[in-house]
Structure formats: structure tokens, C-alpha cells
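Everything on this sheet refers to the single structure shown next.
The complex is shown incomplete by one protein chain, all other protein chains being positioned as in the whole.
Chains here go by letter, A and B, matching the order in which they are written, and residues are numbered from 1 within each.
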Amino acid sequence: MFLKNAWYVACLPEDLAEKPLGRKICNESMVFYRDGQGTAHALEDFCPHRGAPLSLGRVVNGNLVCGYHGLEMGCEGKTVAMPGQRVGGFPPIKRFAVTEKYGFIWVWAGNADQADLSLMPTLEWAESAEWAYGGGLYHINCDYRLMIDNLMDLTHETYVHASSIGQPEIDETPCVTKTDGDHVTTSRFMSNIEAPPFWKMALRGNNLPDDQLVDRWQICHFTPPSHVMIEVGVALAGHGGYDAPDDKKAYSIVVDFITPETDTSIWYFWGMARKFNVKDAALTAAIREGQGKIFSEDLEMLERQQANLLRLPDRRTLNLNIDAGGVQSRRVIDKCLATEGNA
Amino acid sequence: MFLKNAWYVACLPEDLAEKPLGRKICNESMVFYRDGQGTAHALEDFCPHRGAPLSLGRVVNGNLVCGYHGLEMGCEGKTVAMPGQRVGGFPPIKRFAVTEKYGFIWVWAGNADQADLSLMPTLEWAESAEWAYGGGLYHINCDYRLMIDNLMDLTHETYVHASSIGQPEIDETPCVTKTDGDHVTTSRFMSNIEAPPFWKMALRGNNLPDDQLVDRWQICHFTPPSHVMIEVGVALAGHGGYDAPDDKKAYSIVVDFITPETDTSIWYFWGMARKFNVKDAALTAAIREGQGKIFSEDLEMLERQQANLLRLPDRRTLNLNIDAGGVQSRRVIDKCLATEGNA
Partner (left out) sequence: MFLKNAWYVACLPEDLAEKPLGRKICNESMVFYRDGQGTAHALEDFCPHRGAPLSLGRVVNGNLVCGYHGLEMGCEGKTVAMPGQRVGGFPPIKRFAVTEKYGFIWVWAGNADQADLSLMPTLEWAESAEWAYGGGLYHINCDYRLMIDNLMDLTHETYVHASSIGQPEIDETPCVTKTDGDHVTTSRFMSNIEAPPFWKMALRGNNLPDDQLVDRWQICHFTPPSHVMIEVGVALAGHGGYDAPDDKKAYSIVVDFITPETDTSIWYFWGMARKFNVKDAALTAAIREGQGKIFSEDLEMLERQQANLLRLPDRRTLNLNIDAGGVQSRRVIDKCLATEGNA
């Protein structure tokens, strides 16, 4: 159960540099490619001739040519030509609306005619020279909502990521969760604590001392269909915390685009945008490596949690105060699903 | 849906040199072995004692001895002996008719009592000193009919095998397809074209120049249950094409025995018989290696086509003029299946 009428991150621009990419998204097998002008397109990954996957083909003169018998498919899903054939009566295949923005290729999983660019998220960090970004992609066998739960309840950092970003003060500090329209926020502010190893590294990356007490914050933002942006950071204690000047803090946004592949698997695009020392490419690489290692620690937990839930489908789990972020996010999803169903 | 009352290639003679071979054919788990005289036999791969696979056993005194508790099975499927047991009342297991011919072990997938040697194909190339042969075996996860389609429509060479045997002239030259009884033929003749790389290699193999224009032909022959023999070759232009004398052409038969394993998997015995420079073993090896590489290019396409069709079972695909070979072959299969069902 996922929203179809929504924009999902499908892949990175460089994934389409050489050849078409076949990727299943929201249970739809899609092929992504660039035409002669470099514009990205997505179609059903199914040649109307004999059912071969178009993603094994290549782009010639801007059209996607099936790698089996040479059918030339246009970007609207209508066959353009085929050697020795009249193609006027060939049945069309589904096309998907695609847009390239913010350093990602996005796809509208529902009816292309209803694709609504006004529903694209606004990502300031992706377009501003004041920010640097690095990220990666994991494939995980779990319902996308388990990953939303994970990201909207950061007490798991204390346990899953104990050696990098976890610390007991996260557990000890209550979070505040609220829903504003479709936007769910869950916030936690910690004062006068020791920075955990990852954040000491970040402080040094911003040329700040790593041996002083800090204020730390985590502000998780969920928006449909399944985007979670988390404002995170530490400031040297006594300078205003979240509101401290840039030269007294290390401030980042954890970027999470969770794209359902099937009901129980996801393409997880993770990354970190930072607002300090943005020209330091080595720092970008170090943060990316650190984050990749930390986020890989969630994989086994999520996959085995999913296996447990599949094994015991009738078993109820608990919704505690720490789960409010996930609970309210799921409520927003359910509301949007109902709206979509009625439309 | 495959014909049971037919001869299929099961394995190669050398596959039975050391020990029994377990192989599933037409959804039947079979064990193949040679008796004391070297005669090949096939039985159900199921010991009537406790259900162990007989293919884990060995041949002693001409009988297949179960590797679990020593039951001795005779080649008719009746238990011959077992240490300390009276075996008269043991239930028989299914036997399958086997014949060894043309360098292959063949099995009749249906009732052994109805096995009809007159239905064996006639393969002149396999018994004549004027021909040389080399081949191999691939396991592919697809319906056997998808491979028949593949072989009866060689326009795919232009796309799947672009760097070896493909060339645009294949697409540009219409094929002629006809059915004569159970025999479907689809032919294409191209004149005054450049030979593609594989055929330049073959021309050199027959001590002919590779820089002259050639005439090229492809004559695909389907016969039930699933054999496709393809006459292929090139002749130096101006010498009569297909009918050119042997010293002006390189003439071969692509040999394809497609043995269903299950509804969606096959044992694909491929090879090439050639009628030139037949004593050159190095040439045989070079052609075999080249063909093996070319034919491996079909694997991913066929397996992913099959996955697409399984995912979308109600989706209709197109039957174009180039598909006539496959369409008519399937029509012959359906007719034979109906006959078999009525018998």
C-alpha cells in the first residue's frame, strides 16, 4: 500500500549515462533512459512486440530501441518504427512522468497525465551553494513504512548506532511530535552533553574543538509519500544551540528518500547535506563513508523485523510516545491513500 | 505444455561415462545410466524402497544400485534384488525409452511402450564424413517455445548479436515462411552484402578471402517436438549463393535441440555442423567458442522476457510477419498436442 500519485526518487542522473536502467518501483517494472537531448524518460519495461524488457535495449536517435528485434519506442509509449513493419496499430505501453531535479531523477508512480510538478518537494539544500551533499543507495527487504518508523524515532541510534551517533541522552530526552497538514515533525533537543564520535568528527570538520560540551538537536520531518528530512547538528554549548551562529555549530540535514520497490522491499536513497565547510571534498567523502557505514547497521534489523512481522501477521506491536512520529506519518499516508482511492 | 510422445536430447554420451546422471526432462525426474553392455537406460529417479534418488547410486553388474540401501533396479523399472529381501512384490518404477544416436542420448518423454524410433529425426550431418560438429549445453529459465520463437526469427541477430552475426540487411530482407505437414521453414536470402565478423572467420576457415561481397542465407527448419535446424552460410558473390560450389562458400547448419526441463526452463543443446574444412579440429574449437559466446547473449534476454510474461500473464504480444516462423511452429505444436491428448 503506497501512494501512486506522488514523486519518488528513481535513480541518479549518472545511472542513465551509458545505457537504459531497468528498475521496479511501486510494483511497476520501469525502464529509464535519456533521449537525444538528454531528457530522462520512463516507460513500462515491456516491449509490445514480444514482451522483452526494453531496458536491455539502447537509445538510437533519441528513441529507445528494443534489444531483441529492434522495435523503436517513443517517449510517449507509442512505437515509432520497426524495420520492415507498419507500426500504427501497435498497442501503446505505459509511460511514467519523469523529472530531473535536485540531483535526482524523479518518477510519478501513478497515471502520467496526472503528474503534478507542484507536488515536488522544495529542497533548499540541493540548490544552494551554502550546502554540500553526499549520499548513496541501499536495497532493503522491508516495507517502506518500517524505514519511516526507523527514521521518525531516533532513539534507535542509542542501540543500533551505539558507537557513532548513539548516546543515552537521546533516550532520556523526550521528543515532541506534531502534525501540520501532511507534514509530521518530531523534535528532540539535548543540552550540555558530550558529542558522540560522528559529531566530534563533524566539529573538527568545521574547525571547531571536539572536547567541549555541546547542544544537540534532531528535528525529523516527514512528508508524503515517504520523504524524511532530518535536521541534525551540534553547537558548542552556550551559543544558542540550534540557533547558534554557523561558526559555532555543525549543522546538517539527513536526507532520506524511501522508494518502494515492492510491498516488502525498498530503494533507500540516503545522504547528508551539510551547511559547513562546504568546499572540502575530502570532508564530504569522509561524512559519506561514515554515514554509509552507520546506515548499513539498520539493514539486518529492518529485514529481520520484516521477516518477524510477515511470520506473525496478526500480532499487534506497541505504539509508544517515541513512536509518535511513525504513527502520525502512517496516519498521513493512510489519509492520502484514502484520498487517492476516492479520486 | 510440451509433447510427451517425442524424442528429446537428454544428454551426451560422455555424461554417462562415470556414473548415473539425474536430470529433469518434461517435468519428469529421470536417471540415466549405462548397463554392463554400455547400453543407455532411463528410469524414474525414485527408489521404490524409500524414495531416494537412484541417480546417487552406481551401476553394478549392469543394474543400477541405489546408493542408500542397495536396492538393485533393473532397466525395465523392476527391482531385481536387494540384500536380504524378497523383491517380487516391489512396485515397479517408470522406465523411459532411450536411444543413442547421432552423438546424443535421446529419451522418449512419454509412455515407453509407445516409443517409436521411426519418429527420430534424420540428421545427415551427424553421420557423414563430409561434416564436422561442435556444440554445448546451456540451461535457460524460459518456456521452450520462447527459444523456438528466437530461432525462427533471426532478425534478432541484428540486435542481440550485433558484433558477430548481426547486420542490418537481415532486417531489410523479408523472410518467407511456410508449413509443410509438421515441418515449418522460414528462409531469408541476402545478396551482395558484407559478411559479418563471424562469417569472415568462417570464410578464412575455408581458405577463402574475407574482403569480398557475399551472398548470405538463413533457412530455419522447425520439426516437432522442438528441434530447429538452421542452414546458414555465405558464398562469394556471383557464384550461385546457396547453390555455389563448396569451394566458394562456407556452409553450416546451426543445430538446436530444445529439451524442456519444466514449464519455464530448458536444457538447450546448441551446436554447429559445417561442411567445409572438416578435418581442422582447431577450426571446430574456434567455431564452437565463437558460437558459445554468441548464443550466451540470448540467455538474459530470454530469461527476462519470460519473467515479464509471467508477471503479466494476460498481456497479449504481437505476431508480425517476422514472427511467422514461431507462430507456425506453435501451431504445429498445438496440433500435435491435440492429437496426443485425443490418443
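Assume a contact is a pair of C-beta atoms (placed from the backbone, for glycine too) under 8 Å apart; a residue touches a chain by one contact, two chains touch by 3 or more.
Please read all numbers here as calculations on a predicted model, not as lab measurements.
Engineer: Looking at the whole complex, which of B:Lys4, B:Lys19 or B:His49 touches the chain that is not displayed?
Structural biologist: Selected residue, touching the omitted chain: B:His49.
Engineer: Could you tell me which of A:Val60, A:Leu117, A:Ala281 or A:Leu320 touches the chain that is not displayed?
Structural biologist: Among A:Val60, A:Leu117, A:Ala281 or A:Leu320, only A:Leu320 touches the chain that is not shown.
Engineer: Considering the whole complex, which of A:Asp15, A:Glu28, A:Glu100 or A:Asp171 touches the chain not shown?
Structural biologist: A:Asp171
Engineer: For subunit A, which residues touch the unseen chain?
Structural biologist: Contact residues on subunit A toward the absent chain are 149, 153, 155-156, 158-160, 168, 171-172, 174, 300-301, 304-305, 307-309, 311-312, 315-318, 320-323.
Engineer: For subunit B, which positions touch the chain that isn't shown here?
Structural biologist: 29, 45-46, 48-53, 56-57, 65-70, 82-85, 90-91
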